[in-house]
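I'd like to ask you about the structure that follows.
The other protein chains are all here in position, but one chain of the complex has been omitted.
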Amino acid sequence: MKWSLWGLVLLGALPMAATAQKSTAEGIAEYRAMLADGNPAELFEARGEDLWKQARGPKKASLQACDLGKGPGVVKGAFVELPRFFPDTQRVQDLESRLLTCMETLQGISAAETAKTPFGQGEQKTLEGLVAWISAESRDMRFNLPQSHPQEKLAYEVGKRLFYLRGGPYDFACASCHGEDGKRVRLQDLPNLTKNPGAGNGFGAWPAYRVSSGELWSMQRRLNDCYRQQRFPYPGFASDATIALGVYMGVNGKDGASIAPALKR
Amino acid sequence: MSDPMRIRAQAQGDKVTVRVLVSHEMESGQRRDAAGKIIPAWFIQSISAVYDGKTVMSAQWGPAVSKNPFLQFSFKGGKAGDKISISWVDNHGDKRTDEAVIS
Amino acid sequence: MERREFMQKGSGATVLGLAVAAGLMPAAAGAQNAPGWNKTAFETKSLNDAVKALGGNAPVESKDLILQAPEIAENGSVVRIGAQSNIPGTTQIAFVIEKNPSALAAAFDIPAGTDANVSTNVKMGQSSNVYAVAKAGDKYFYAAKEVKVTLGGCGG
Partner (left out) sequence: MMTTKRQAGLLAFSALLAGCAAGPSTRQVDEATQQVLKSSFREQGIARLDRLAPDASNQACSEAQGRPLDEKLAKSIEAENLATVKMPGDGKFIGDWREGEKIAQNGRGMTWSDKPGEANGGSCYNCHQISKAELSFGSIGPSLYNYGKLRGVSDPASPDSKPIVDYTWGKLWNAKAYNACSDMPRFGHAGILNEAQLRDLMALLLDPKSPVNSQ
């Protein structure tokens, strides 16, 4: 997190007099600008960096030998190339899925157990810090997901199918809310995730600190709640479906700059 | 054990601007859990900053301060390279002090 | 969901009312209070009562006290508010949110040498008048602004 004097400058520049009647959109923009300085995600980043270096789990090992796709221990730039295909697991993995693998192989912490753990508890809490820090290490870098392996291409196409899949009692697909430009649900802008700039902005904001719950949400948790609101059944944590959606959004967001971990409603 | 605070103290001219993020639930005592039971209040009640042995800010907080609180203030006379320390106490009697170097 | 638990408009008020009646207000529910914590002040329901509990009375509006708050809050769980007092000899700045269960949100002591300019994040249960209060000498001043709290997201 960069602590610039931006917030201060903005505060000074904004007309604060109660007489100034603003449009709703301007009001919301002002609210967000005021909060931009001091994103509590930074608390999670600090915890995540510690957790990466700490010897933990039955094997009392750190995660410093974890290969996030750019070689063992390389964190910088890894986030903007995920999800990608990993030869050792023969699987396309996103950040959360890859961390499950590393925690299991290096630390002896069961991936299946962590995937089953409710959000915000136990090793899921560990993941919150890790994804905050790892994504922050790629802040301002541009998304460039690999699409050379056949599995990466397949994951993109499957992600696209899932994005447009209407189901549940409300007939909702991801595309119902995120398939067009300039739409809102209530007052929240909905990024069009089928192309840039929406895909880069939307995909590139998560993990994020959610002010509504005061929690750090990974992309897996974000997608889990999307599917809940879509009235779908429950997607497994780091399942192929949620990873494939990540590939679809991330590839569509190519060259968009990562602002994760961002601050969201 | 609580997590460390994130403290940024920046000197500009004769003034030091301090921004603090605190890791704390700040449970209001107004919310109910899934079973309908009130979640007991748990929040920071006092927070203060000390520079060069002198208190440069002290505050009392109620349960309306947001979860993972943010705080900003500024004072005169601080120098880059010196330390500032921030301490809080909550209504459980838990407390924590962290230091940062003024940049 | 989380949002509603804290601040559902209609039923929230009832929940809060019951909590007060049952003696479940913040201080009573905690194990103990920090030394010097002004329990009475944090139980007040209005600007005037809050000021009284802080040791003053009848605050007057002042143009030299600038309250920074958004007109609309996208989410009531986190609202950035700040105050800058240009009133000479300001020794305290407090924030009062009229419609919160405990109106006083925070009170900052301003020692000599510290700017009378502080900001923090507060929760707002619903749209409300927000006040900054400044103490100078033995007088109290205030500045007011209405902050609208909106419902957001899919609401489920």
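Per-chain residue numbering starts at 1, and chain names A, B and C are given in the order in which the chains are listed.
The criterion applied here is as follows: a contact is a pair of C-beta atoms (placed from the backbone, for glycine too) under 8 Å apart; a residue touches a chain by one contact, two chains touch by 3 or more.
Since the structure is predicted, the reported quantities are computational estimates derived from the model, not experimental observations.
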Visible chains that the absent chain touches, using the contact criterion stated earlier: A, C
Contact residue for the chain not shown (choose from A:31, A:217 or A:232): A:232
Given A:32, A:91, A:125 or A:142, the one touching the chain that is not displayed: A:91
Listed residues A:77, A:146 or A:168, member touching the removed chain: A:168
Absent chain, residues of subunit C that touch it: 1, 72, 148, 150-156
Where the unshown chain meets subunit A, residue by residue: 24, 89-92, 101, 104-105, 111-112, 150-151, 153-155, 157-158, 160-162, 164-173, 175-177, 179, 182-187, 190, 194, 228-229, 231-236, 239-242, 244
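Quick note on the criterion: only the chains that are shown with their structure count from here on.
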Pair sharing more residue contacts (C-beta pairs) when A-B is set against A-C: A-C
Where subunit B and subunit C are represented by their mean Cα positions, the distance between them in whole Å: 17
Centroid spacing, where centroids are CA-atom means, of subunit A and subunit B in whole angstrom: 28
Residues of subunit B whose C-beta touches two or more other chains: 66-67, 70, 72
Touching two or more other chains - residue numbers and ranges from subunit A: 38, 211, 214
Sites on subunit B touched by subunit A in the complex: 3-4, 6, 8, 10, 17, 19, 21, 23, 25, 66-68, 70, 72
For the subunit C and subunit A complex, residues of the former touching the latter: 2-3, 66-75, 77-80, 82, 119, 121, 144-146, 148, 150-156
Subunit C to subunit B touching residues, read off their complex: 5-6, 12, 15-16, 19, 24-27, 29-38, 41-42, 77-80, 82, 97, 100-102, 104-111, 113-115, 117-125
